[in-house]
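This is the structure I have questions about; it appears just below.
Complex shown without one protein chain; remaining protein chains in place.
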Amino acid sequence: MSHPVLEVRDLAISFAHPRPAVRSVSVTVDEGEVVALVGESGSGKSMTARAVIGLLPDGAVATGSVRLRGEEVLGLPEEEILRYRGRRVAMVFQEPQTALNPVRTVGWQLAEALRAHGGARGRAARERAVELLREVEIPDPEERLDFYPHQLSGGQKQRVVLALALANEPELLLADEPTTALDVTVQAEILALLRRIRDRTGTSIVIITHNMGVVAHLADRVVVLRQGEVVEEADTRALFARPRHPYTRQLLAAVPRLPEVDDRVLELLAEPEPEGVAHEMATPALEYDDVHVHFGSRTRGRVLPAVDGVTLRLETGQVLGLVGESGSGKTTLGRLAAGLVPLAGGRVRVAGTDITQARGRRRAALCRRLAFVHQDPEASLDPRFTVGEAIREPLDVHGVGTRRARDQRVVELLDAVRLPASFARRRPRELSGGQRQRVALARALTLEPRLLIADEPTSALDVSVQAEVLELFADLQRRLGFACIVISHDLAVVNAVADRVAVLRAGRVVESGPAARVFGDPAHEYTRRLLDAVPVPDPTVRDATGPALREHIAS
Amino acid sequence: MTRYLLRRLPSALVVLAVASFGIFALVRLVPGDPVSTLAGPDASPEARAAIRADLGLDQPLLGQYLTWLGQLARLDLGTSYRIGGQVKDLVADGAVNTIVLTVTALLLAVVVALVSSVLAVVLDNRWVNAALSFGNTLAIALPTFVTGLVLILLFAVVLPVLPAGGTPPDGFIARPDIAAQYLLLPAVCLALGAGAALTRFLTEALRTELRQPYVTTARALGISRRRIVLTQALRNALPSTVTVLGIQFGTLLGGAVLVEAIFTWPGLGGLIEEAISGRDYPLVQVLLLLSVAVFVAVQLLTDIVHAWLDPRVRIGGAS
Amino acid sequence: MRRERRPHLLRGLALTLAGLLVVAVVSACSSAVGEANGGGSASGPSEGGVLRVGAGSDLIPASVFTNSSDVANTLVGTVYESLVDYPTDSLEPQPRLATSWQQSDDGLSLTLQLRDDVTFHSGRDLTSEDVEFSIRTWADPAWTVQLQRTAAAITGFDTSDPHAITLTFAHPLSNVFDLLDMLPIIDSESIDQLREGTAYVGTGPFVFESWTPSSKVVLTRNEDYWGEQPLLDGVEIDVVTDPQAQASQLRSGQLDVALGLTDRDRESFEKDDAYSVTEFKGAENAIYLGADLANPDLREVKLRQAIAYALDRQRIVDEVFRGAGTPANLPWPESSPAYDARANQTYAYDAAKAEELVSQLGDQPTLPLAYPAGNGNFEAVAQVVQANLEAVGIETKLEPQEYSQFIKQLIGGTFGGLWILEHSYAQYTPSTLTVSAYPFNADKNASHFSSPAYQKHADGAWQRDSGTDRGAVRIYRQLNQDLLDNLFLIEIAVTPPRVATTAKVHDIGLSKRNELDLGRAYLAD
Partner (left out) sequence: MSESLIDVAAPEGAAPRPDDEPDQRRRPGARSALRRGKGLAGVLLIGVVVALGLLAPLLAPYGPTEQIPGANLVGPSGAHWLGTDEVNRDVYSRTLYGIRTDLVVVFLAVPIGAVIGILVGLVSSWWTFTDVIAQRVFDLVLAFPTLILAIALTAFVGPGLRTVFFVIIAVELPVFGRLTRTSVRTVREMPYVEAAHVVGAGSWWQLRRHVLPNSWEPLLVQLAVSMSVAVFIEGAMSFLGLGVRPPHPSLGSLIRDGVRNMYDAPFFAVGPLALVVALVLGLLLVSQALAEARRS
């Protein structure tokens, strides 16, 4: 009888110093099957994959068994591993930006991959390379061969990475978060491509992801991991229909969803006339008035507009969501409100005062009513400060209250973001991502701002953590009633918190309005395309979205 | 690329212009003057006056400066007071020796650095690394004048197999084998520090490269570590190494002054010392300006090479 | 479309290594040191070989005739010739380019017969015009030669006979033969190249080939030399400024002769049979301690006497000059007519006396003590002197100074305290010293010392027909008295030049001019 392509039995991985280890994982992948390893950070899903291809980090000790077509490969000596690595098992990593050698041409890297397994050389290699690029659907491959990675877009890079992986026609393809770093539309394309590759070549695929949408979209079977153990394994449809393990349920529940058609209608009926509200409001919390921002300096010659004539207004106590793909200028808009980028044209008013004009005391006053939550919670906290100091800093800056009062405030805030007071003494690097983001949030709230700008507040977080943070955020926003801008590439996230949404593309607002309406009944074609591209966490929709995707690739 | 170059040039020229004035002023401010050294203790006042006039030192300073600039513009470096003859010939003679010495040293350093760092990274063996890093630190810690003397003592005096100093009697080209032996000791002495420093840097750089995701990709494709190091990591580490190399070259030129003194290597080092102590204004000025020019040029060059080695700079493009 | 260039790193690396290997192998078969050592290697006086002379200081074209650098001295001594030669131990002129001479009774003119078989290296015959030209050149201040004033005092030239010349003087010149001994006969046609340092055309046993500044001078045998053919094929004068390096190059056989060694190295070579160290009389140097009388404390002669007594000259000679020299109170070497053994003992080492003199003066402020930096001997002497003076209650502060600055101070007389330096020219007619050596200059000197008596004696000694007769000696006695009484220059020691060579070097000489005489030198094991 034929062995399964991959058979992992009781895999356990441990490290010298405590780090997420794999306790016991068993997975089987059959011919042409797409299996998804789902789990949050620390669940050991990546480690499992790395164990399969023999790329465990130094100091990792793996026990159990990993069989390819019945052959044990776990614990083989390096030179042995070299023979099957890339030849029979290939792996695709998360970051296409850095996964390619920046100083070698695409062609060279493909040739190198072929060479590694005594494949074609010279002219033949070149032809094979073209073939591969064609296989991953890169336009005019002959030219692309002599391109350097930086000349390709993110999506194309990931396609090249795929081409590399497929170079030696492996039986098994391990894809570790292959689309996480990509824009939704690109993600959709890559997913479609993966599926077609499977259909065409019959390569088995193990996809590692935290995104239930991706799973629903691609996987035949799902293996849910948690803290290094398999908690549930089932056929995709079955799992989504009837999740058995509570953790699975929690995962599914945590996934933010876009409005379904029916509740959209209700929303629309319930919706009061938005513009009217706007007018009777007093001065808006934030106002963009025909704003322009340029990047690149005149001296260097290249000047490209990042924001190009945006006009928006955010009423007090409202939450405005800025959505768009990378390069759409959404982040720039946010930083603009915080006075972090030079304005090239137009006006930005925070509670009526022009941010670019404000100096000295006026600026100080302005700053007190304004807070900014950076997308990377780790970077936004000074590694030398304790959590307490970090949260207290705004108070110190503005010399608010006595020392004791400030420390008191710190405790309150920690409590507000549901962290124990004891955390005040810890350093940022001792916290988990979620905890850090809470601290960042607490810090932002220290001065009771009237306007909060949150740039991708949850992009660095796991689904469940993300859910908590979002919920916490919404709650705080309701309690404290500050106006807020939420910037995110994740439409669902925005939908979860925002009252109003502005969709940006290439520095322009293509559409704005109440969240429910924009997402439920998009007026602009681009918005619709964005929405379609979002992998819906429901296997039943998969085939529906299929055609939609093809159309994008054409365009 | 060309635009990049054009952007860097003006600042370089500014530095040179400022330098020329600074140097001229400095040289004139230094106490003591060429006349006294030329005339010697026993010369009569009229003799001094004659010399002063002869050297044009009786002209006003600004005038002297402008004449000098004029000469420079006409690529006429003037004539030396003390040593006599055209400054350009003197500098040329010295420069040849100094360049031969420094370039040899640089090559030595580069070879050593390449070999040892690649070994260290490819083998990745605790003991090899320990040995290398120890050797490194020691090589850096030993002052040039110490190593130089030890080398002479060992190879020229205790077991006289190599010349204790001086340049090959019949030039570098005529008898390369002889020339090599004359070069060996000073070059090694000069290369030691630079080589160690380079090794240290390159090893670190390679290690950093090996931590990059693209290396993981390559490994996942079943490419051997050795090959990754040689064809990918090294290539990626090259640009930054070139920059360091530039700095090192400057350092070597500086170190050459000392090494030339120890090995009586008639290069620019001795020349400049002689020129300064003799207050040989034309020579000093040119030499100092030259050292600035070389520095600026090397910087410019390294920047260009750096840019050229990095396709992201060489070829602009998307993302 | 540019092709991707393949990685040649490994290959390039391999190539470089291979290259180095090749070099190493080649080196193995022919050693630079071996070649360096291979000179002439027959025994007994033999033709051939190139003598490599290590010189401590390079020549300066502008002052090639000032006898101020090893290279210049060796060059002038081998390429040029003078009309007469002093033997090293007396002031009796011997014929060289001049065969005989006749001085007029009033001492105001001198007629010399010249050899008729002498040609310049350019092939041109030597005539009396060349002698006139040479003297006039020396009289030109721009060349800053010591005897410029003497040369300038020659006012008339009769060159009607190409092989005889008659010189007439402004006043009797007791030291005219000093001039004729020092004055090299130079070729008028190549004077401009000479100024440039590109050509040195003389009549001597060796012909100038090339000069590579701060590197070397190359000389070859003068094939049609009028005198006895030199034995050496040629001479290479290597500029090796660092004495240490000269020592090691002499040891490693890159040099045959080392002129610029430290006394200590010379001493250790002396002990080694593979080398020989020759001491030459006749071209002595004198090291002295100068006193600037502009300094109010030093104006007090008692203090200067105290200093003179305090100096442990013997120790300096023994420990610094390693025994090469004699303690002195007066500049003259024994061969000089002005030498006076008793007077030379006037200020024998006597710390007690010095101390007493100081105590009479009451406590003294610290005196600056300047010396040319970078010279081991001066530095050592300065430190000994400092210790000696400290012992008798005179504090000093050492001020090493760069040479050019030092000379400027010497000329400007701006030391404001004590200084240490050497002077030469005491081996010649004594008047040459007082007239030509700046520190002794009666009109103006670095010590700001002036005394009508000294002035009178100096001129008296100069402006007379003979520099050696009894009358002259009488004046020298007075001069000595002036020097000892006034102590504006406190002599320390007179040091004879010593030359170290490898044992295979034979028959080198050193003239009173302190110039190597290689006419008969040869290499043999």
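For reference, chains read A, B and C in written order, and residue numbers begin at 1 within each chain.
The working rule: a residue touches a chain if its C-beta (ideal position, glycine included) is under 8 Å from a C-beta of that chain, and two chains touch if they have at least 3 such contacts.
Worth saying up front: this structure is predicted, and the values here are computed from it rather than measured.
Engineer: Given the contact rule set out at the top, which of the displayed chains would the hidden chain touch in the full complex?
Structural biologist: Among the chains that are shown, those touched by the missing chain are A, B, C.
Engineer: Touching the hidden chain in the complete assembly: which of B:101, B:162, B:253 or B:283 does that?
Structural biologist: Hidden-chain contact among the options goes to B:253.
Engineer: Taking the entire complex into account, which one of B:111, B:220 or B:296 touches the absent chain?
Structural biologist: B:296
Engineer: With the missing chain put back, one of A:11, A:130 or A:460 would touch it. Which one?
Structural biologist: For the chain that is not drawn, the touching residue is A:460.
Engineer: Using the document's definition of touch, tell me which of C:90, C:119, C:198 or C:268 contacts the absent chain.
Structural biologist: C:268
Engineer: Which listed residue (A:435, A:488, A:512 or A:527) would be found touching the missing chain in the intact complex?
Structural biologist: Only one of A:435, A:488, A:512 or A:527 touches the chain omitted from view, namely A:435.
Engineer: For chain B, which residues touch the unseen chain?
Structural biologist: 11, 14-15, 18-19, 22, 26, 29-32, 137-138, 140-146, 149, 153, 157, 193-194, 197-198, 200-201, 204-205, 207-208, 211, 213, 240, 244, 247-248, 250-251, 253-258, 261, 269, 272-273, 276-277, 288, 291-292, 295-296
Engineer: I need the residue numbers on chain C that touch the omitted chain, in ascending order.
Structural biologist: 244, 247-248, 251, 262, 264-265, 267-268, 318-320, 373-374, 376, 379-380, 382-384, 386-387, 398-402, 405
Engineer: Provide the residue numbers of chain A that touch the chain removed from this figure.
Structural biologist: 17-20, 41-42, 46-47, 57, 338-340, 363-364, 366-368, 370-372, 374, 376, 379-385, 393-394, 397-398, 429-433, 435, 443, 446-447, 460-462
To be clear about the criterion, only the chains that are shown with their structure count from here on.
Engineer: At what distance in angstrom does the C-alpha mean of chain C lie from that of chain B?
Structural biologist: The mean C-alpha positions of chain B and chain C differ by 37 Å.
Engineer: So, what's the distance in Å between the C-alpha centres of chain C and chain A?
Structural biologist: That gives a centre separation of 86 Å.
Engineer: So which bits of chain B are touching at least two other chains?
Structural biologist: 231, 235
Engineer: Residues of chain A that touch two or more other chains: which are they?
Structural biologist: Only 104 qualify.
Engineer: Give every residue of chain B touching chain C within the complex, in rising order.
Structural biologist: 31-34, 36-44, 46-48, 50-51, 54, 80-85, 90, 93-94, 107, 111, 114-115, 152, 156-157, 160-169, 176-178, 180-182, 184, 230-231, 234-235, 261-264, 266, 270-271, 274, 277-279
Engineer: Would you tell me which residues of chain A are touching chain B in their complex?
Structural biologist: Per the stated touch rule, the residues are 53, 55, 78-79, 81-87, 90-91, 93, 95, 98-104, 112-113, 116-117, 147-148, 150-154, 161, 164-165, 167-168, 299, 301.
Engineer: In their complex, what parts of chain C are in touch with chain B?
Structural biologist: 7, 9-10, 13, 16-17, 20, 23, 26-27, 29-33, 35-36, 58, 60-63, 66, 68, 141-144, 146, 148-149, 195-198, 212-215, 236, 238-242, 245, 248-249, 251-254, 402-405, 407-408, 410-411, 421, 436-439
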